[in-house]
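Below: one structure, written as structure tokens.
Every protein chain of the complex appears in place save one, which is left out.
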Amino acid sequence: MPDTISSNDPSDGAYNYAYLDEQTKRMIRRAILKAVAVPGYQVPFGGREMPLPYGWGTGGIQVTAAIIGRDDTLKVIDQGADDTTNAVSIRRFFARVADVATTTRTEEATVIQTRHRVPETPLKDGQILVFQVPIPEPLRMLEPRETETRTLHALSEYGVMQVSLYESIARHGRIAKTYNYPVLVNGRYIMSPSPIPKFDNPKLDRNPALQLYGAGREKRIYAVPPHTPVKSLDFDDHPFEIERWTECCALCGSTQSFLDEMIVDDAGKRRFICSDTDYCQERQEEQRR
Amino acid sequence: MSDIALGLADPAHDSQKLFRAVLDAFAHPGRIVALTQGPAGVGPLSRAATAFLLTLVDRDTPLWLSPDFDVPAVRDFVRFHTGAPLVAREADALFALLTPRRAPLIDSFAIGTDPYPDRSATLVIEVPALTGGPALTLKGPGIESEARACVAGLPASFAEEWAANRTLFPCGVDLVFTAGSELMALPRSIAVEI
Partner (left out) sequence: MYVAVKGGETAIAHSLELLADRRRGSRDLAELTLDQIDQQLALAVDRVMTEGSCYDRSLAALAIKQARGDLIEAIFLLRAYRTTLPRFGHSEPIDTSRMVAERRISSTFKDVPGGQVLGPTFDYTHRLLDFSLAANGERPAAPTAPVDATRDLPRVGDILEREGMLEPPPANVGGPTQDITRDPLTLPAERPVRLQNLARGDEGFLLALGYSTQRGYGNNHPFVGEIRFGAVPVSFVPEELGFPIEIAEIDVTECDMVNQFAGSHDVPPQFTRGYGLAFGHAERKAMAMALVDRALRAEELSEAVTSPAQDEEFVLAHSDNVEASGFVQHLKLPHYVDFQSELVIVRTLRAEVEARRQQTALDQAAE
């Protein structure tokens, strides 16, 4: 019962539909169109202070607030789950300020805001996946200066990234990067897929849904249009590969999904279950039928 | 002031629906979307072009009007409902309204820079119809294999001009074609073949 939660909630009438004022929405909408027109390029936008802290999804929230309407059905996940506290908090925010229906079902959602995962259930034409992005610049940890990285993108000068991946091979015998694994979008821009596990990278490639990425603190929006090639960087002799588990999900038996590891007793016994709670529940219900 | 045509009846919700239609068009180049939430077209403008302006243009976006549209009804409407500064030079505009009669069609607008390709113009081109013209094949982001566009009224040189725009990528202009209450988008990333 989200509406009875707190007495200090601002009275909803004091704020515009979907929280943002119309001028701010127009500014974000223009940035989104530019992002779609130049896939993988980070469009600077006048990010606003949101009533949630920076680092907790303010970029994704601004993108969602700029696109969402009363006809939408919103799903919010964090770590693949609908019931993690931050997902609950963001979903509650939109249910209140945007008068929007919410769902946990991937296939029912028209807009899905996510942190750190891409749903296991394949997305469809017409769905929009909104990613929360902490550090939009894929080269940031290799070159902290914005003035430098902007030039590198302008020149398509991505040697520094290749060198970094090659160093990983030299050290570990393989590319040891596991999440936020860099991708090349439509053969032009290297892009951060946000901190999703590399397990999810193949889902970004030629996905029929529209992918929008919002970084609030860093004030950047970028996009991958439907059906756009998204290639995870690799080398011919060290092709890209995803995580594999020898276990299967303890609840639904899936061997195809990303698994969370839980420690179930003091002796350190492990149990693995699907990170995508909707996918897991759908499979369990199907098995019961 | 009383002569100025009405804007959006329900600005927050109408503009949201209109934007989603425009976004759908940008995400699926060649797809024809209907912009039905806006008012009737203003002066010589189509309903779709009017709705597009009301959705995306405001005091932060300089607008250029081609001579066909630089008429009091449009100027007053734009000033009153959007506050957009009307600029005389194409290069100063972030949005522009034009007809296919302009030649060359998409020349001399802002194309952005390699570090900031987003500092570029979006051109709204009013055409007689979005169907019935010679078939163009579209390929690129947003399109599964290829899409077909049959925009009527484009000059013969269009494919050539567009190819030149494509070579500027990531710089370049983005186009939307409007006719009646319909809109089609052609972002700079899309290759066009005859």
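Read from first to last, the chains carry the letters A and B; within each, the first residue is number 1.
Keep this in mind: contacts are C-beta pairs under 8 Å (C-beta built on N, C-alpha and C of every residue); 3 or more make two chains touch, one makes a residue touch a chain.
Please read all numbers here as calculations on a predicted model, not as lab measurements.
Contacts of the undisplayed chain with the visible chains, over the whole complex, involve A.
Of the candidate positions A:101, A:154 or A:248, contact with the hidden chain is made by A:101. Checked against the full complex, the one of A:78, A:120 or A:282 touching the unshown chain is A:78. When the missing chain is restored to the complex, the residue among A:30, A:116 or A:153 that touches it is A:116.
Contact between chain A and the absent chain runs through residues 1-2, 4-8, 14-16, 19, 21, 27, 44-51, 53-56, 58, 75, 78-80, 82-89, 91-92, 95, 99, 101-104, 115-117, 134, 145-147, 172-174, 176, 178-180, 195-199, 217, 219-220, 243-245, 258-261, 275.
We take it that only the chains that are shown with their structure count from here on.
Averaging C-alpha coordinates per chain places the centre of chain A 30 Å away from that of chain B.
The part of chain B that touches chain A in the complex is made up of residues 11-13, 15-17, 19-20, 22-24, 26-28, 55-58, 60-61, 113-118, 120, 122, 140-144, 169-170, 174, 187-189.
For chain A in complex with chain B, the residues that touch the partner chain are 16-18, 22-23, 25-27, 29-34, 36-39, 41, 43-44, 66-71, 126, 150-151, 153-155, 186, 188-189, 206, 208, 210, 224-228.
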